[in-house]
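Note that this complex is displayed minus one protein chain, with the remaining chains in position.
Chain naming follows the written order as A and B, and within any one chain the residues start at number 1.
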Amino acid sequence: MADKVLMKGNEAIAEAAIKAGCRHYFGYPITPQTEIAAYMAKRMPKIGGTFLQAESEIAAINMVYGVAGAGFRVMTSSSSPGVSLKQEGISYIAGADLPALIVNVQRGGPGLGGIQPSQSDYFQATKGGGHGDYHLIVLAPASVQEMADLTIKAFDLSDKYRVPAMLLADGTMGQMMEPVALPDVDVAEIEKPWAVRGTKNARKHNIVNSLYLKPDELEKTNFERYERYRQIEENEVMYESFMMEDAEYCVVAFGIAARISKNAVLAARNQGIKVGLIRPITLWPFPTEVIAKAADQVKGFVSVELSMGQMIEDVRLASSCKKPVLLCNRTGGMIPTPEEVLAKISELADNT
Amino acid sequence: MLSQILIAGFGGQGVLFAGKFIAYKGLYENKEVSWLPSYGPEMRGGTANCSVILSDAPVGSPIVSNPDILLVMNLPSLDKYENATVKGAKIIVDSTLIERKVVRDDVDAFYIPATRMANDAGIPTLANMIMVGKMIRETNAISFDDMENVLKKVVSAKHADLLEANLKALQTGYQYEG
Partner (left out) sequence: MIVFEKPKALTDTPLHYCPGCTHGIIHRLVAEAIDELGIEGTTVGVAPVGCSVMAYDYFSCDMVEAAHGRAPAVATGLKRCMPENIIFTYQGDGDLASIGMAETVHAATRNENITIIFVNNAIYGMTGGQMAPTSLPGQVTQTSPYGRDVGVAGYPIRVSEMLSTLDGPEYIERVAVNNVKNVRNAKKAILKAFKNQVEGKGFSLIEVVSTCPTNWGMTPVKALQWVDEKMIPYYPLGVYRDKTAENAAKEG
């Protein structure tokens, strides 16, 4: 483990990606994630990598598609409106079963929205975003250290399952500085027999493709992909459980909302309310079983989000609506305070 | 121990840098730290602020909405944040740029003409670090030792010539008794 240094979340992503063996970055400037591009622009030429400022988000994601097809670790990053533009390419990458990393440092929306932090791309990230039957592996960091760690994890998972991964952060996570220890990564060379690097006249040609004009073939391909998704759901769920052992109430929050909620949980405990926190680290796969188990233990949930309430649907589904789920939210770039979360916890405690 | 520090002023006064220094000093003292800037257009000449948290326990929310230490370098910032501070908070005011006094009587206010002192000392861009020096004197958030080692972490190699000036600014603020 290296010494801890203070780093911005965005920079931690960039350096961690390089540590993970990513040598190809394509992006387009947009606040609040531009530090990633700036960092890559500085570092990549010095380590024989590619930094290219593309003509658009669409071009950037399609450059990613090309490199991913060749089987090299590759990434792009953007913020909400830019990630909307990338959806076409993301769908193709998913349809062609390629590994790649897409970073979304979210800002408020819809439309041009604002530049302040938000979590309102939860639906887009976890339910598809682009067209067709597919999922991304979606990781939600809640600290600068996790910005680094989950970037590395995302590359590994993406390679392992041939499923594109998304790091879903927000403006706060991107802009804040915290101590971070950048681990030395042992990048295992993974066999990618499907990659297009030239046949060397030694094998039949590989084709990177998402087109299946025969519906039975497309169905079969989708079934195969969903079998891999099932394995991911079985093996890769990550979450943090905080003060849940004796909890009678449960806050569910990810990313910055979870950080704020921790303050509220501690404050509520001081008032004698037995509340805990479940923080999904993988948003897809969602920690469904953990929430389901909690539903048998607690009297109710509070979903804390920087959106009009998106993850709350998954909390309700996972808990089979056994217990009430309240929403504590701010949106448009506003951030809920610990006091607001505490008030919602108290409301839940008073009514259940 | 938990310090929730908010530093606010105009863009260009170096409030982000001041925060960064405090965060690094905290890290140097083996504290848990976070630093969160305001970002966006306000960085280009409007109001800027940053939240710094120093703690013995892992930092929860990195957002300081109720500071126990407030450094203000312009009037709009004092107007905006005075009432947000907690009871017993310490407010450091750059009295060159802010003519009014702190109104609340349940907080400790300290006035230092940081901008004028910086000009007088020939380091006109370092009023921010004079403010930090004063903060160290009046609070126990961080201690006044090994300043040079920490400065080396935050002053980029390109500006290494400014190391001495920063040190001077910190000392100037730290020694100010007013």
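Heads up, the rule we're going with is that a residue touches a chain if its C-beta (ideal position, glycine included) is under 8 Å from a C-beta of that chain, and two chains touch if they have at least 3 such contacts.
Predicted model, so just to flag it, every value in this text is computed and none were measured.
Counting contacts over the entire complex, the absent chain touches A. When the omitted chain is restored, the residue from A:18, A:63 or A:335 that touches it is A:63.
Summary of contacts with the chain left out: across A:9, A:27, A:89 or A:171, the touching residue is A:89. Checked against the hidden chain, the listed residues A:29, A:45 or A:198 yield one contact partner: A:198. In the complete assembly, the contact with the undisplayed chain comes from A:74, out of A:6, A:74, A:165 or A:232. Mapped onto subunit A, contacts with the missing chain fall at residues 23-24, 26, 50, 52, 54-56, 58-60, 62-70, 72, 74, 88-89, 92, 96, 196-202, 205-211.
The working rule: only the chains that are shown with their structure count from here on.
Of all the residues in subunit B, the ones that touch subunit A in their complex are 20, 23-24, 27, 32-37, 39-40, 59-63, 65, 153. Within the complex formed with subunit B, the subunit A residues making contact are 4, 6, 31-32, 115-116, 171-172, 175-179, 256, 259-260, 262-263, 266, 335, 337-338.
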